[in-house]
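With one protein chain removed, the remaining protein chains of the complex are shown where they sit.
Entry: chain A
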């Protein structure tokens, strides 16, 4: 496998070769987990799949909050492309607002670039207030905003005073950091500083949890919540799929944080723990085994016989309901191989789900994950921020004396960690990858095409930009960002929907017709015999 990798890299100019080779490793069980380079700047002209800081902030973390008006301060494109394209589903709560179908922008013009756009932004906020009277507003900065020096924080503070609602400003200019990742961090910081901890609700249930880093793509959050509620958990807040600002304000009232997408939300998980004493656990609701493991981990943390019993009952019920289908789906998919290339978390999570159906992942990678997502959180102390990311604020939070609670004593925490390794920790993608698997960071078009030609996977899971190029190569290609407009894929029911979608992709009769019959059958007159439909 190492030789294959070297061969692929040969084509690169010297400087590009030197950089790219550090982003590719081959898993070797006989060694320790090797170091991978990640979260560094994108090579210009390489045809990356990466997006920008704005996409990570507004598009991913902030945008799904349904009862806020999200104003994008910039020319029209940024707002337009994030309009309905990420399938973070939301449904209005009784009598509450839902703005998810809307796209709001200050639509900056040349004069705003020349004379500044603050005045227009102020007016846009006024108009949003007049028209919608929302509970809260967000302002997201785009590339030119930082350059021309518009002070969106001042405008937000002013508007808060004037209208008496919360106005959150996000300095998520597209050029910050090296990818979407910077935007996650910026969004996390703002939520910790200004939102979480501001709520005054009371919760009388005992198993109060937050679901962090879960964006309800195709209804994933709803499937996860269905299972959790069935067991008896109370979901205080979800960040941020189908999210509401008031729920997020009360997130400090929960007693356990579940982290689904580590990359996008680990900052909040950490800071909540420091500030309010709430422990977090890395969960995975993608895949049957992973979901069961997660539910059992949660029960161990709470250590309540009633909860443990209910957990096992629900697992038994849910598994029984899909068992027959699982057997059939596995029979049809077993032995196939897959490539997984998604943003910052799914490339790991879906390996488990694919394994349930006997599909092996031979190559995986992230667009914008950091070394800890690959190698596990233990390496965090060794990660040095480079010049491109050092301007992203590292927020230091202190214990909130009023609201801090000891939920797990130090002694119990240490004991639990042995039983539940994912308590306050994440082991990363590489550990669970199989021997000889290739792991690639910021996989680009050339590498995608070449590795497909060499390794000939049966299926490729990635995004919209890859999908059709891969399909043209004759390889089944499914999107693991948008789920190809299907879903949910999370939880028990989602696992079945996912496998059925994969099955449809692999077995659709269309594949049989790629080569025209006259390319394979003899065409000399008089020799053709009717063979009928052989396959």
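Keep in mind that, in the parts below, contacts are C-beta pairs under 8 Å (C-beta built on N, C-alpha and C of every residue); 3 or more make two chains touch, one makes a residue touch a chain; residues count from 1.
By our rule, contacts and distances are computed from a predicted model.
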item	value
Listed names "TusE/DsrC/DsvC family sulfur relay protein", "Na(+)/H(+) antiporter subunit D", "Nitrogenase molybdenum-iron protein beta chain" or "Energy-coupling factor transporter ATP-binding protein EcfA2", matching UniProt entry of the absent chain	"Nitrogenase molybdenum-iron protein beta chain"
Touching residue (missing chain; options A:76, A:165, A:292 or A:395)	A:76
Full-complex contact with the absent chain, from A:53, A:271 or A:430	A:53
Among A:98, A:274 or A:308, residue touching the chain not depicted	A:98
Hidden partner chain, residues of chain A it touches	11-13, 16, 41-55, 71, 74-81, 83-85, 92, 97-99, 101-110, 112-113, 120-124, 126-128, 130-132, 142-144, 146-148, 173-178, 387-388, 391, 445-446, 449, 463-465, 467-474, 514-515
